[in-house]
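Every protein chain of the complex appears in place save one, which is left out.
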Amino acid sequence: MIDINGVSMTFERDGVPFTALDGIDLTIADGEFASIIGPSGCGKTTLLKIIAGLVDPTAGTVTVDGTVIDGPGPERALVFQNFVLLPWATILDNTAFGLEARGVGKEERRRIAREQLARMGLSGFEQHYPRELSGGMQQRVGIARALAVDPSNLLMDEPFGALDALTRQLMQKDLLDLWEEDEERTAAFVTHSMDEAVYLSDRIVLMNTRPGRIEEIIDVPFPRENRADVVSQADYNEFTRYLWSRLEGMQRDDMATRGAAG
Amino acid sequence: MTEPLSAFRSVALGTVSVIGALLLWELVGVADVSSALPPFHNVALAFVDLLSSDAFQESVWFTLRAIAIAFPLTVAAGLIMGLLMGLVRPLRWMFDPYMTLALSVPLVAIIPILINLFGFGRLTIIAVIVVYTLPVVVVNTVAGFDSVDPDQVAMARSFGASRLLLLRRVLLPTAAPLAASGVRLAAGRAIKGAIVGEQIVGLVGMGGLIQRFGGAFAVEDLYAAIVFVGILGIVVVNLLTRLERRVPA
Partner (left out) sequence: MSLHGDIMTTTAERPTASPKSSFSERFGADLPRIGVGAGSLAAGAIVWDLYARSADPLFAPRASSIWTAFVGLLGDPEFWRSYATTLRPFLWGWVAAMAVGLTFGLIIGMSSTIRALAGPHLSFFNALPVSTLVPAIVIAFGIDTVARSTVVFLFAVIEVTLTAASGVQYVDRDLLDMGRSFGLGRVRRFTRIILPGSAPAIAAAVRIGTARAVVGMVVMELLLVSVGVGKLISRYRDGFDAPRLYAVVLSLAVFALFVNGLMRFVEGRAQPWRDDEA
């Protein structure tokens, strides 16, 4: 459970204050998969970093599983857009990294890491180095690393943004499969892909820019179980058309104001 | 791993640190720990005296004139050589071994040879400056041409750009920043080369003066001269860094 309460974030950019986030209120329930989507510069990644405890908000609080957060914590794990694997560590050590940070013994953490790698279809790559793996495989390691610490909240920052379209679809499907194994786990998923958001989420949080704010929170009106088969149906089209019209409007407004400002 | 400090705090801490170091120097000097470390105020006084002394002015002029003669010519030659080597592959093959040698061998070692060839005067110092600066300018300029993105060349070709347009719009703008940092590095090396050359020759310029102060155990004058050379180095490098920022990246 993630409860965001009046979170604002102001940076100083070239001496001029810049509001990245303005009064964000959002609750993501236990077991819910929420996607955060919006045009670039809407602060969605900053919001995720605040939830992760990597960035302190200028105002407001984030409560995770009933406790107001003050930095990163063991109940959350983050998956990064550009994987962020240790280039000098093997795949096994990379997967076990979160456990190592928490002081889990060598044998135990390696056993868990092996298990997670097997679930990701990466058995046999334990002794390889990250650069020997494709982008998709590296991100599988990133996800395995996050799941290895068994977090009740999984935070993902455009995890498939750096992958090609085919790999991306495959990874989305595998993520959903993994996801459905644990009904209590909460997910916050930042993306700029509409299809991805619709395919994965229970709710979609639409954000807008200047200042970064929540524009609308939309329930995805399809049951998760047979979502893959729903793709061609007319109501799916209608739903994505609605989403697209909102996003397109925001994107065009943003381009217009930028053009006028620059 | 701490966050970067604000510019103000950074400058403030630096200033405090310099003042602290000078105080420490003064204390150690007054305590007379070593004859090699006179109190700071004596060195400061010697510095003021030094600036108006004839021997000093003569030495500074000698050194600066040698640099003023050798540096611009060497930079010009280096940029042209770098350009040609960057564009014409066989030329590059010809001169690469010399440049690699010049950058991997301690160039000070050939100063005795330069003295043997050019004597104990200005010619030797000029030769030292040339030897110290030319390879840096050339190698950096060549590296600038190496950093050109092949896709950009392909793009220019696909639009039927002439060789001249390719050079003007793609190659030169890409190479310019690295060539400029080569020139900045060369400026620092010109000073270092001139001074060490003069020290080894032992008779002329700031380097010669420093050797003579050392030989006469004139420690206050010696430190004053060293501080002057250090400040000169900082000023020249900062000046060149500013110029470098003007080069369009």
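A and B are the chain letters, set down in written order, and residue numbers restart from 1 in every chain.
Following the convention adopted for this analysis, a contact is a pair of C-beta atoms (placed from the backbone, for glycine too) under 8 Å apart; a residue touches a chain by one contact, two chains touch by 3 or more.
Nothing here was measured: the structure is a model prediction, and the numbers come from that model.
Using the touch definition given at the top, which of the shown chains does the missing chain touch?
A, B
Which residue among B:Leu50, B:Ala66, B:Val204 or B:Leu222 touches the omitted chain?
B:Leu222
Please output the residues of chain B touching the missing chain, sorted low to high.
Touch with the absent chain occurs at residues 1-5, 7, 9-11, 13-18, 21, 34-37, 89-90, 93-98, 101, 103-106, 108-113, 115-117, 136, 139-140, 142-144, 146-147, 150, 178, 181-182, 184-185, 188, 191-192, 195-196, 199-200, 207, 210-211, 213-215, 217, 219, 222-223, 225-226, 229-230, 233-234, 236-238, 241.
In the whole complex, what residues of chain A lie against the chain that is missing from view?
Given the touch definition above, chain A has residues 49, 52-54, 71-74, 76-78, 80, 82, 84, 86-89, 97-98, 100-102, 127-129, 131-132, 149 touching the missing chain.
By definition in this document, only the chains that are shown with their structure count from here on.
Measure off the straight-line distance from the CA centroid of chain A to the CA centroid of chain B, and report it in whole Å.
A distance of 50 Å separates the two centres.
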